[in-house]
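Have a look at the structure below, then the notes.
With one protein chain held back, the other chains of the complex are shown just where they sit.
Labels A and B are assigned to the chains in the order they are written; within every chain, residues are numbered from 1.
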Amino acid sequence: MPLFRESGIVEDPWQRLADDTPVPADGMVLVSFARWREARAALLARRGPIGVALANTDPVEALASDTSRLDLITLHFPKFSDGRAYSQARLLRERLGYQGELRATGNVLQDQAPFMLRCGFDAFESEQKGFGEALTRARTLFSVVYQPTEDGRGTASLLRLKHTSPVIRGRWPGGPEGESPSRSVRSD
Amino acid sequence: MPDTHFYRYDDYDRTLVAERVEQFRDQVRRRLSGELTEEQFKPLRLTNGLYLQLHAYMLRIAIPYGTLSSRQLRKLADIARKFDRGYGHFTTRQNLQLNWIKLEDAPDALAALAEVDMHAMQTSGNVIRNVTADHFAGAAIDEIEDPRIWCEIVRQWSTLHPEFSFLPRKFKIAITGSPNDRAAVRVHDIGLRLWRNETGEVGFEVIVGGGLGRTPMIGKTLREFLPKDELLAYLEATLRVYNRYGRRDNLYKARIKILVHEVGAEKMREEVEAEYADIKDGALKLPAETIEAIARQFAPPALPHRPAVVATVEALKLEDRDFALWLKSNVSAHRLAGYRIVTASLKPAGAPPGDASSVQMEGVADIADAYSQGEIRVSHEQNLVLPHVAVEDLPVVWLALGRLGFAEANVGKITDIIACPGLDYCALANARSIPVAQRISNHFARIGLQHDIGDLKIKISGCINACGHHHVGHIGILGVDKNGVELYQISLGGDVDFGKTALGTILGPAVTADKVVEAVDALVATYLDARGEGERFVDTYRRIGVKPFKDRVYAVV
Partner (left out) sequence: MAKNLAGDLLVASANRLTDGVVVFLDDAGEWIQRLDRAAVARDKRAGEILLERAKAEAFTVVDPYLVAVSEDDDGVLEPLSLREKIRVSGLTFDAIAADAVRYA
């Protein structure tokens, strides 16, 4: 399954460990949540980065005391329309302070990438044709956002308080790059 | 943009709408080329208001808090003409539906809407929908605070929310600023009621888990009093709990009302309050300046003093019975003595309820410009409202509305029927509702009779999804399908006035389409025979119970 970051397609160095396979002494291993709960001490004791794969029904709170020890957490979209992982992502980033790789797996499609980025995902497994290319554009698809998330973008209401005008990057139909849109949208 | 007395888009708002239009244009292109499957595309078009109905696509245009400028209404008329068949339907959620839109035209229609700061974002799909308000907001005599300020604040917070764009199911929020709840807050996923506590502070009662449809429920108060600046944090907490724990295994059990019902209000409150406690002092806390900047835009127009009593109006009232009846039913008190709130009835006898042609929309826009500060409201009873009409201007407004066919003196009366589009349009329906509404409307057309019968709300839904709000009709009519035959189940005693939110009681076995009028006739006759002094239909029903009505109806059907 191709793995993408905003910079482009990347190799996946992580080794998915089946639940009944013994934990290797070192190397980057990704274990299921069940395995993590069962073998947490052993996993933490070994050398080598640890990743945990959560189902979208697993409680992120269970990782609260260990977020600084994990280098990868994967969150799952069984269908793209099942949005539970968005909440899991935000809680991991914003409440539990997780700073490692946060990877989206499952039915990952380009039209949801802008939302996923805002919720804190920074890596994506996707089979969709054109996903990688769309991902490079996803963060700037919307130059204005209304809601604060961990991505640190200034919301419209914050920017209004600072009396800043929005900077539009070439989104205006027919408009030159970076020009501020005081005219309305033309319908061609 | 000419001066309006409600929120004006700034460049931020305009940019966001424009970018969403361009994103959608690209999504349509990729759908038409086959790059996107229907399954992948469907939520993308639903969150831009595009439904597929029986005959065509339908575009549901958002009218935030039911408030329009005359310029916007004219643009809607224009879009209906250019992209549709020259008419539209105003809905029970204060939106406008155009029934014959082409997918390939939708991006251009949305771009046209964007020209007047309108859109169709999130009017469908499993997202937070259009936040509805009291259609008399900003003008009503009993208002504590204008709820539309908060509708706008919630609108922005909920638009393209990255965490809540794939909820278990749709999410509907309503806000009332008055103790007389004209926004039906207790039957919404979240209802918010502004009120003033003992110390004089204004805050929100937060009601969660109400709803109609398959399993109608009245919402539970999760929080009696919430400080205003903490609203978004509380909403975010509630939505997060819902997004995490709402059922996703069964389409019919996926609303938040089911979650509240299954875990209990107490547990729900605990979860929400815990989440809220963690975030309330964070980035969602609303700075006073932000609230004021928005509130200022809803400041009521500086209405020039106009006389409260006008001789010519008084004279006309005596001379012209039609005018007098229209004053009684279609005209309501305004916070200023020299003004009134006028409801334009979109229920002319025998017409499809809530529909307006492009010509009619333009006519209303003209009247609004001349006599109502250029402002129009959409009520969730499928009528239009002119919120600031001087008493002196009532005769000329009555005549002008009459020329459009919108001066039927039936607001709140038996022919002011709320009906969903039903099986004529809707792929979800089991039965038709518009022809039923038309037959009832024709049967009771005589205005004098209607005023004698008094306040009586008939609400018709073509299926259990209850878009016609039949559960809360004084007379509710639900279309069902039995072996391919349309049948109508009648219920009595539903209501949505605050403090009296009640779901109707089913009368008995469903009746055939041709018997509905007779059944309603029998219900009305029962009431007229039994009513006490000053009793409305629903009051008599509450006093004497369902049996007299049931006996009379089933004697004739």
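Throughout what follows, contacts are C-beta pairs under 8 Å (C-beta built on N, C-alpha and C of every residue); 3 or more make two chains touch, one makes a residue touch a chain.
Being a predicted model, the structure only gives us computed values, none of them experimental.
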What shown chains does the left-out chain touch? B
By the document's definition of touch, the residue of B:Gln97, B:Ser358, B:Asn410 or B:Thr526 touching the omitted chain is B:Ser358
Where the complex has a chain not shown, which of B:Pro179, B:Gly213, B:Pro301 or B:Pro435 is the residue touching it? B:Pro435
On chain B, residues whose C-beta touches the chain left out of the figure: 31-32, 34, 38, 52-57, 81, 85-87, 101-104, 351-352, 355-360, 363, 399, 402-405, 423-425, 427, 429, 432, 434-435, 438, 481, 484, 486
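Going forward, only the chains that are shown with their structure count from here on.
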Find the geometric centre of each of chain A and chain B from their Cα atoms only, then give the gap between the two centres in Å, rounded to an integer. 37
For the chain B and chain A complex, residues of the former touching the latter: 10-23, 27, 35-36, 40, 43-44, 108, 111-112, 114-115, 126, 156-157, 159-167, 240, 243-244, 248, 278, 282-284, 287, 289-290, 293
Chain A residues touching chain B in their complex are 80-84, 86-88, 90, 95, 109, 111-112, 114-116, 118-119, 129-130, 141-149, 155-157, 159-161, 165-166, 168, 171-173, 180-182, 184-188
